[in-house]
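A single protein chain has been omitted; all remaining protein chains appear in their positions.
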Amino acid sequence: MHIGLTHFLVLSAAMFCMGVLCLLSRRNAIGLLMGIELIVNAANINLVAFSHYFGNAVAGQIFALFGIVLAAVGVTVALAIVLALYRTFHKSIEVDSASTLRG
Amino acid sequence: MVDFWWLAVIPLAPLLGAVYNGLLGSRMQARFGKPAVHIPAIALPAISFAVTVAAFAKMVSLPAEERSLFVHLWNWLPVGGLDAGLAFIMDPLTLVMCFVVTFVGTLIHVYSIGYMHDEPGYWRFFSYLNLFMFSMLVLVLGDNFVLMFVGWEGVGLCSYLLISFWYKEHKNAVAGMKAFVVNRIGDFGFMLGVFLLFWGMQGDWTQGRFQPQAPAASPAAASAQQAAVAAPAPAVGLTFRNVKERLTDPAFREAFIQKKVFGISLVALIGTLLFVGAMGKSAQLPLYVWLPDAMAGPTPVSALIHAATMVTAGVYMVARLNFIFALSPFVMTWIAVIGVLTAVFAATIGFFQHDIKKVLAYSTISQLGFMFIAVGVGAYGVGIFHLMTHAFFKACLFLGAGSVIVGCHHEQDMRKMGGLKKLMPVTAATYFIACCAIAGFPLTSGFFSKDEILWKAFNAGNLILPGGGIAVWALGALAAVGTSFYMFRSYYMTFSGEYRGADRAHDRETGAHAEHHHAPKESPRSMTAVLIALAALSLLGGLAGLPHLWHLPNYLDQWLEPVFAGTAGLIRDAGHGASAEWALMALSIALALTGWQLARWLYRDNKSPVPQKLYASRTAWVHGIHTLVYNKYYVDEIYNATVINAVMLGRLALDWFDRTVVDGLVNVTRPIVLGLAWLHGKTDSQVVDGAVNGTASMISDAGGVLCLLQTGNIRTYLYVAMAGGIILILASYVLF
Partner (left out) sequence: MTYAIMFYALCALILVSSAAVALSTNIIYSAFSLLFAFMGVGLIYAMLSADFLAVTQLILYVGGILVLILFAVMLTFQIEETKRSNQSFSRGLALLTAAGLFALLTAAVLLAPWKPHAGEPPFGPTTAEIGNSLLGAYRLPFEVVSVLLVVGMVGAVVVARKETRER
């Protein structure tokens, strides 16, 4: 079967939704981060597929490259926060306990 | 008309004196004593007199038809066509008046030095006297109705101020008020007359109907406009000469006489109303009631104002406006009749009065009646002549009475006087001379003037009474007898016999009255000198108006002729000849002597028992007449019961109206206002505050609701983000 653009797009949509699922149903902070990584990766697949199928080979890839880099930075900072969270909330990294900003 | 700016000095000099004494008098009196007050107060009217003499000199140098001096000070009321300026004009009539006012006035000022010597309000007296001089001079010098009215009111005011001079006593204040109010009634009539005059003068009557336009040559209205534009007629001014000019035009005069207002002849109405003013000011029937009460003022005031000058303002007014009065026989008759009735009426009251000043007051009213007889029958010059002579002898009489009163320690009842001839000889002599003058003894000034009046009345051809002026003459002769009688009665009761006031010396009263123990003595030189001067004039003043009958020159008549020339054609006489005149003159002398003898018989030396028997008589009609006349015919009581009560009832009615109707209306609005106020309050507290509070609580509640969004839970936030994302995608899909 001919693999067209839409296949990749559907794939990336599915991965995105997995990431969303992970994001919404995790109690563990690091679990949240993993969900975010999945989301970013899904977006990157999207971008590269577009760049491949629309002739302009490089722009999408560069965009995806930057996406990877940014995700990396995000994870870094997020993990730092997780460590801080761990220390503050008595060795627990469950996000439910970090609700002191309740209004 | 010659410009003579010194004229302005004549009224303004006394004004200066009034202002000086009014503002600085009390301080000057306290610091420098009485001369600081009376020297300016006498010098300034004397200056007026000097200027009057200078004016006379100037006028004599002018030809007879042009004898009028003029000064225009200020454009006071330039309103449309009317122009009442502050301007003084001196024609022969005014000169006579000014002479009388300034001369007699100055003399009375000198007299007041002695009379008011003990008075703490000395400065106030002289201030008021000067103010009066100013007002009177403005009255006679004013060249238009408005200025004359200013002076008219001014003398009324000064009369009030001076009558109530000793205001701390209730009866003096009441007398002053009475004078002012009665005068006011007269002034109201006067004003109505002036208004009617100007309404009537405006416009053109010659076409037979009233057109408020300038008189046109052609009867057609269209060309009347053109004619008005081409030759503008003189606007009706307020000055006397302007009115006189218009009325000397025969066509206008004829049309004016024919005019009727509500069926009444316009001229008659105007004349009657103007005369109402004279009735008030000059104390004629029925508005004379204030003059006897005005004797509550100091005697110099009575002499100056209520004998010589203010009360004669009415006579002056009629003489000045002769060109109006002469147009209506009805008015002339009315004036003459009122005059003669007043003369007789007042004379009868004078028979039984005890107060010497009251006798003189009624005598003044009576003599004013004579003056009005004269101007009523058209003998304006004679009326002014009598005015002048009356000023001399009446002032002399009043000042003599004042001298007597001071000498008897402020005793005014003649029954308590007597025998003063020996104690106050100068006063007695001058008083006797003045009595002769007023009675009309031959060759006194009063003889010439009064006799002339009676002759003119007899010979009057303008009156509408049956028999012409004979009825007027008869009553006037009766009044003359009465005058002679009661004047000599007062003389004999006061000066002859023994001093009846001596029993007061035996009063054992407190030390304050100790000074009354000594007998009366002659008054100081300042007072007697004036008396002598006035007595001399009473004798010699007649020389100005010697009768034609004796083929002697009548200087006054010649002098005044240009003023009355305009109406000379209108005044007719009844055609009685010179023999009638001689007969009447003889009759006058006889009547005067009769009155004198009767008084002498009854009252000399208080020997005759007849007066006492009359007073004590039990006979009904004698007692009745005596009581009636003694109580002045109860006129004051009648007025009180009718007019005053009517006014008081009116007051009560209006008070009721104000209390019930007007206040009721105001109170009706009370619940309305309260209701509105309640509504207002409610609106403010519920609606306005509600809106404000509601907004606040709405925001607070919204905040409470929004607060729920802040769960602090990441998962919730993520769900919301996802939901938002989904909605956005759907929305963008739907919309785009």
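All chains are identified by letter, namely A and B, in their written order; residue positions are counted from 1 within each chain.
One rule holds for everything that comes next: a contact is a pair of C-beta atoms (placed from the backbone, for glycine too) under 8 Å apart; a residue touches a chain by one contact, two chains touch by 3 or more.
Only a predicted model underlies this, so the values are computations on that prediction, with no experimental measurement involved.
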Contacts from chain B to the absent chain lie at residues 715, 719, 722-723, 725-726, 729-730, 733
On chain A, residues whose C-beta touches the chain left out of the figure
1-11, 13-22, 24-28, 30-31, 33-35, 37-38, 41, 44-45, 48-49, 51-55, 57-59, 61-62, 64-66, 68-77, 79-84, 86-87, 91, 93, 96
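As a convention for this text, only the chains that are shown with their structure count from here on.
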Inter-chain centre distance, chain A versus chain B - centres from mean C-alpha coordinates, in Å
120
Which bits of chain A are touching chain B when the two form their complex?
20, 23-24, 32, 95-96, 98-103
What residues of chain B sit close enough to touch chain A in their complex?
707-715, 718-719, 722
